[in-house]
Structures are given as structure tokens and as C-alpha cells.
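Here the complex is missing a single protein chain, while all its other protein chains stay put.
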Amino acid sequence: MTVAKPLPHDSAALHVTGQARYVDDLPLPEGAVHLAFGTAPVAHGRLRSIDLTKVRAADGVLAVITAADLDHEIDVSPSPSPEPLLAGDTVQYVGQPVFLVIAESHLLARRAAALADYDIEELPAILSIEEAMEAGSRFEEGPRIYTRGDAAEAITTAPHSLTGSIEIGGQEHFYLEGQAAAALPQEAGDMLVYSSSQHPTEIQHKVAHALHLPMHAVRCEVRRMGGGFGGKESQGNSLAIACALAARLTGRPATMRYDRDDDMTITGKRHDFRIDYRVGFNGEGRIAGIEFLQLCRCGWSMDLSLPVADRAMLHADNAYFIPNMRVESHRLKTNTQSATAFRGFGGPQGMVGIERVLDHVAHAVRRDPLDVRRANYYRPLAGASGGDISEQAKTQTTHYHMPVEDFILHEMTERLVETSDYRARRAAVAEWNARNDVLKKGIALTPVKFGISFTLTHLNQAGALVHVYQDGSIHMNHGGTEMGQGLFQKVAQVAASRFGIGIERVKITATDTGKVPNTSATAASSGSDLNGMAVQAACDTIRERLAVFVAERAQARPEEVRFEGGKVLVGGEALSFDEVVRDAYMARVSLSSTGFYATPKIVWDRIKGEGRPFFYFAYGVAVTEVAIDTLTGENRILRTDILHDCGASLNPALDIGQIEGGYVQGAGWLTTEELVWDGKGRLRTHAPSTYKIPACSDRPDILNVALWDGANREETVYRSKAVGEPPLMLGISALMALSDAVASCGKAYPDLDAPATAEQVLRAVERVCT
Amino acid sequence: MYDFNVARPGSIDEAVKLLSDEDAQALGGGQTLIPTMKQRLAAPELLVSLTNIPEMQGVCRDGDTLSIGGATPHAVVARDAAAHFPGLAALAGQIGDPAVRNRGTLGGSLANNDPSACYPAAALGTGATIVTNTRRIASEDFFQGMFDTALDEGEIIVSVDFPIAEVSAYAKFAQPASRFALVGAFVARYADGVRVAITGASETGVFRWTEAEEALSQDFSHEALDGLSVDSDGMIGDIHGAPTYRAHLVSVMTRRAVAAAI
């Protein structure tokens, strides 16, 4: 069976030879025009006028477009709250696109874009969470609140209580391939768009709307992205639309890519948060109730902020059964980039909140945080070791009232504690810290329970199109996009397995709105789940027709026909798949089919905070050991052990790649990746020379990754589980390990904020030591 | 980037003539100049490449002095100076990354005098002499503040003479993203005393920490530095670190340099 084999990435051979093409590599017809945005220089202001004389007169400039030149307001937003392509009479953040330059080359366009003279009446800008709260600057009419039980009461009556607060910084995606798009005008006003985007259907939809066309006149194609991470879920809309407008205007192909600097300044990042908490607990650290105040900085426009903030609320429990919980979430509007999707989509931030609470509680009751975590875990599965017989009937629910029926963290934690040698290493860390003053060590184990499905229920659908050509070769297409995660290969493995043929017989093709319509973004880790099932459905439909065809010929029953090893086994004979296909074609059996899948069981009321938003949970555990230099705050990860649940893995090699990459990205988010804005709302860290992404020497010296071998209880594609986002949250163990190391310096609780840069760690050490 | 004319002289005389034009700019390895020109912070009309001049290349030992051509890339210094002056070679080997080290030059770094660059610490920490096409400049006189040097318009660094230390080491606390020195300390011991040069920390660029030099000249051990510190007044404060953080790192990195040198 091709499924579960650790096959390399589908484009590996093209990548290692430099032949794989990204949008900027596409050979465009002669005469293509290049675009650049002129962007706002202040965080908030009334745009009285712009003098574009120098821009228009600049070398190579063909046209300059402002909002006033557009015949209707062009919306680039992925949400019902509109966001204009170009600023109208108000600018809302430093970097907001104000005008579009169309020129003969990328450099000429960029050069011209810098020449505008703005007359802006600067208005007061709201930049921080505190300023926004005070001004009541928010999305939605008020905070969203989810409750279970009576948290205030539980905290009051608990033997102990604590309050605290953690600041959690945002994160820049830094996909190595920046944002890019190209539009080619077709006959009759139609438009073809190539986009580095996770959401070709939205590109199609937005471009059609911008050009006053029905969707059927626009086609969007995506072969691959050089990284996405959520940053290409909505942020690519502007470029694609700009290219389409320019192509329509000039009649020439139009292409646009953001210079890295522009990319970092214009596009949204991970939402930063401040999370305040109050927690009541007993002497063992068993939590009775928590009140969370989650303050989410969304930037100037809504974009995907509502579902992001919702998901942060939905992960305020992480792996823990909190009997009384209140989560109050404020979605704050500030004059900064519009924060957008980023791997985890609010889940990581919510999880950092609860992990901080547990760390704080463990410190207060002076127990190993691992034991306090386990004491608060959801109940184990009925029948699993440690389950109380009388309680087995009662499944626990999350604070949003979803039953937790697949909880495997007790077993996984036990296993990882053993294989990572946690207890001995904790003792060794304590011993080291007793004997060493300058370098201190810390160790922490943190779990992940991440809900899988889009919380907007209607997005949980996918389609596929599969052709079996008359020579037996297969053309496969579906709505998922490839950004390096290996989705294309995994789904091809499914197709190959359904037909019992080798993977080389399956042609993977670019995502194309002309082949599969109305697709959702490749996001929410759902790519394989949704598209794998849709492709499976399409393949099975064709296979069924072939089975019926050969069964009839052989006077056997269709259920008896087997497709294995490139052969079709029926009536005691082994026929070649290719021959069966050819014969079926001659017999006028249809060899093409669409496939469709909609996730079952999910039902979710986001206002009430009740229902079953997720089809299942994906689980993971990580142990990270760190060392800190108490003289400089410098820190490094010494060793990481991970045990992660991918269900029955579709491809262990690709899954391990996601786990390793996700962990390093998560650890980077919480340690070195610091975004800094100045007092005027300008992003100061807009290049890799100032924004520190993990480099090769930053990864842990020892990194052990193992996959938990257990099939998904739910009927997902081959009982696998989603793996795109959950591993990122394993990086939380790095932050907790740093907290542990700092705590060893004294008595006070470290109160370590994220990112825990060297300077932050040093300050925390100084706080704890006094 | 604005366009420009190009010249690739093969001799110092030719280069000097070309650089006498006020719109001409010398090009060494380009690792700083090219990014600067991309941002349009510099727009010379003539670029004079100095990397084709044989007299400006190479590492040459002459008794107690190591003489290095101004156009010698860092990778070459890291390799060829290792046997003669390990502390200096190690510093060169930590600049940037391998690709940067294959292009960036000694002369380019010193002429630019970036307050976070590494080479200025080596030059000042060894009491080097900067040899130009017209004169010899002592390191004390060469560095004149952030991005400012004693060089005249059109003056070229032909080579730099480094007095070889008995022992030396460079301890760098790298700004994690750019790998420039947030604080770098170069410590070198000579028969007549110890020199300590600090880069990355001060708003006026590289400086000698004289208090530390005196203490270390009496007693070359990191304990000799106990209780010594620099004032955070005048230290650089930016998104990478507050002045107090840098001042703190100066003592820490100097101690580490001493420990490494011993």
C-alpha cells in the first residue's frame, strides 16, 4: 500500500535541481508590466491630497492608480468586514497601500512608488492593547465570553488563588518566497491569475468582483508556494487583484512581488496578546477555576481576527479539565498591520495562557510542573489504565461543552516521560543548578491538544477531480494547495492506494479553480483530511465502475474485485490495470469523476460558545531542556524530545518534517522572534537582519521525534490525523523550560513574557534574584 | 539602485586617479555598500572596484607584524593568519557568514567604521597602523566616531599592519539576527601591556577600555576585572538592547575574552 510509506516530497527532484517554478519564475509573455504599492507613511491620518507628479513622471511608469480612480470600492478582505485595496481618505497604518504604480520593471515600479508627496493630517493613533481598551477601539460590539460553571465562585472558595499576566508577542511568517502574483488577460475580458496563495477560490472571487465579472470568467492557478504558514491565506488577495486591474487596464500581463521589506511592512502577522488570569487551586495544584481575560491586538482591519480570537478562547483549556472557566476575549483595533492567520490561528496564544497558569500554580505549590499538569488532565479514555470505573460513563467536556472522547495524553505523557528520561534529567538539572551560578538549566514537559476543523463550519468541505486516461495513467486534482507541507504527495498516496497502483502513475497537478470549484483555504491543518477524502471519493467512484465492469465480464461480484500491485484481481485472474482501463474505455465506461467531502458531526455556535466545533483533537507532548547564561540572558535549547500523534500516519517522513519544522518555528516565536514597533507605529523589525528567525545553529543539539502509533478514532482518511499546526505548540515547552531555568535563580516567580529574548531573560533573572 | 559607471583598476595609482572624482566611490567586497545602494542611501556615479589590485591582497608576516592587504577577504584572513595571529584570524572567521566572508574585505570594514563591526576592535585592540596610498595612520587617530574615519576623500586603505600579540582573543555577543556585534571585546597582551578594544557598545564607535587595560596589565586574569564596569551613559540604545544591557555586556565579554586568551 502506498499510504503510510515515507516517500519524499512530490517535487523533491525539481527542488534540488532548481527547476521547480514559483510565481516569480514563471516565464511571462513579452511586455509584462510590473507593479508596486505606494504606502502610507503615518499610522493614522486624513489623506488631504497626494502629489503623484514625480511618480507619474518617473522612468518606466505607465500608470498610477489611486482609490479615486477605481469605479467601485475594491474589497480585499477574507471576512464580511470590507478592507479596501487602496486607502481612501483615511490611512490606518504605516505601510497601508495608498496607490498602485504600473511600470516596465519591478525596480522601476518600486523606485517610482517612493516618490509621492503626501499631505496628511496626522490623527492620534491607537497602537497598543492598553490604548485600544481605553478608547474602546474594537471589533464586534463587545467582548466575546464563554463560560462553564462559576469561575469567580470557584476561585473565591478555593484554598489558594493567584493572579498574573503574560504578554505574548506576535510573529512574522517569513515564508522564504515572498508574496507574488501574475495576471494574464484572456479573450472576452476573462482573466487568468497565478498566485502564491493558500486560497485560490478567494483569489478568483475577489478578482471577479474587482473586475465586475462573474466567477466563471476568472481562473486562478497555484502550483506551489515557497512557504505559507497562514500568511498567504488572505494577504495575497491585494497582489492578485492589483495584477488583474493592471492587466485589464493595460491589456498586458501584469506581475507583482513584494520586496521583503515591503512584505514585512505591509502584511499582517500573528496576533499578539496579553492574557490576564485569576486561578483558584488546592495544595496539590488541582485547579478549581480560572478567569481569563484575553486581549487580542488585531490591527486596523478585521481580516480573520474573529475566528483567530475565537480559537484562542477554544484552546484556553489545552489538555486540562477546568471545572469552572470564564474566558473573556476582546478583539482590539489598532493602527497597525492587520494581524492574520498564522499556524495555530490563535490556538497557540490561548495555550500559552493556560500553560503559564499551570507553571505559576506549580511554582506556588512547589511541585514539579509535570505532576501538576497531569493532575489537571482530562480523564483518560474509558478502559485505559488509570480510568476510574465508576466515572467511566461520564465523559468530560471542554469549557465550550464539547465532549473529549479521544484523550490519549495520559499514555503519551507516560511514554515520553520514560523515553526522554525526564525524571532523571529533572534531578540532574536540579543538581547542576545547585552547583553552578552562571549557567542555569531548566526542563519542562508541555502537552498539546489541538482541535481539528475550521470553526466556521461551512468551510469544512472539499472537492476533487480525478481522470483515469485510457492508457491507465491518472490525473489528480483537488482544492488543497502545496506550500511545502507535503499535502500533494500524501493525497497522491491515497489515490495510488485506492487504485492499487504505484505512485508514479498519479500525476499531481496545480490547484485550479477551473477544475474544482468553491474550495476552502488550505488551512486549519485540514488539507489532507478534507482533500484526501474528496480524492478518495472520486477514486472510489471510478474504481467502483471498473469493478462493476470487470465483475460482469468475469461473472463475479463487484465486491470481490481487488486492485493491488498494479493489477485487478477478479474471478481468479490478475489483469493489468492498464488493460482493464483500456477495455473499460472501449466499453464506454466513464473514467473520470469528481469527489466531495464534508466533515461530519460538527456543529458550532460561536456566539453562545457551545457545540462541537472540532471533528477530533490532535495530541502531542514535548520535553525541552534549556540552558541560560545568567550574566547575559543568552539561552539555548540543549535537547528536545517529542512524541506526537498523527493517527495512522499517511506518510511518516512528511509528518516528522512537519513536527520538526513546527517545533522550531514555535520555539522561535516564543524566544528570539521579536517584533518591535516604535512610538509612531512604524515597524522597526522589517528585515531578517533585525527580526531573528531560527537559524541552523539554533536548533536543539539533540532532537528526538517519535510518532505515536494509534489510529484516529474518527473515520478520517486512512485514520490519519492533521499535522500542520499542532506541532508548533510543542514549542511552548521551550518557554516553560526557560521559566524553569530562571526560577532556579531565586524564590520569586519569573513572570517570563514571550518572546523570551536574551534581554528579557536577563531581566527576569534579575527580578527573581532580588 | 541608481545606475553608475564602473572602473576596475589594476593598480593603486590608477585607483587613486579614478577616486579623485567626487562622485566616485570605492567598492571592496560590497557586502555593506551593495545593500546600502539597494536602499538608495548611497548613489555614486562611479564605482571603483579595488579587488583587482594585487598589492592590496594577501596576508604577509614581517617579523612581529602581520601585514594584510586592504582588499583581502575575511575568509582569506581567517585561513592565512591562523598560524601567525590566531586571535585575529578567529575574529575574521566570525564575521557574517561564509558567503559574506568570501567577499567582505578588511579595508572595506575599516573604512566604513560601522559601530557594530568587528575589525575596528581588532585594529584598535592591537594598535594597528592603517597604511593608505599617502600616509600611515595610527589606529588611535583613525577611528573618529560612528561611520567616520580619518580618511580623506579618495584615500585608499592599501594595507593594515597588525602588531602580533603574545596572546589575544575576541569575544563577541552577536545580535542574533544580523550576527553583528551587539558587544565585541578584543583583548591583546603585548610585552609592554594589555589592550582592550570594545565595539558595538558605544555611540562614538570602537573605544579602548583603559580601566580594564590598566588592571589587566598588572594581572592578566579575568578576576582582575572584578568590580570594573563601564557607564551606560553614551552606550547605544536600540531595539536590540538598552544602554544598560550593553554596558553590562561590555564587562562580561571582556572577561570572556581574557578567559579565552589565557
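Every chain is named by a letter (A and B) in the order it is written, and numbering of its residues begins at 1.
Following the convention adopted for this analysis, a contact is a pair of C-beta atoms (placed from the backbone, for glycine too) under 8 Å apart; a residue touches a chain by one contact, two chains touch by 3 or more.
The rule is simple: contacts and distances are computed from a predicted model.
The listed choices are "Elongation factor 4", "3-oxoacid CoA-transferase subunit B", "2Fe-2S iron-sulfur cluster binding domain-containing protein" or "Aspartyl/glutamyl-tRNA(Asn/Gln) amidotransferase subunit B"; the UniProt protein name belonging to the chain that is not shown reads "2Fe-2S iron-sulfur cluster binding domain-containing protein". From the options A:Arg367, A:His401, A:Arg415 or A:Arg545, the residue with contact to the chain not on display is A:Arg415.
Contact with the omitted chain, checked across A:Gly60, A:Gly611 or A:Pro652, is made by A:Pro652.
Contacts to the hidden chain, counted on chain A, fall at residues 6, 8-9, 11-22, 24-25, 27, 173-178, 224-227, 229, 259-261, 384-385, 408, 411, 414-415, 419, 483-486, 643, 652-654, 656-657, 660-665, 687-689, 693-697, 699, 703-710.
Touching residues on chain B toward the chain that is not drawn are 1-6, 8, 30-31, 34-35, 37-38, 47, 49, 51, 75, 96-100, 102-103, 177-179.
Simple rule for what comes next: only the chains that are shown with their structure count from here on.
Distance between chain centres (mean CA atoms), chain A to chain B: 43 Å.
Per the touch definition, chain A reaches chain B in the complex via residues 107, 111, 114, 631-632, 634, 672, 674, 676, 684-685, 688-693, 758-759, 762.
Across the complex, chain A is touched by residues 1, 40, 173, 176-178, 239-242, 245, 248-249, 252 of chain B.
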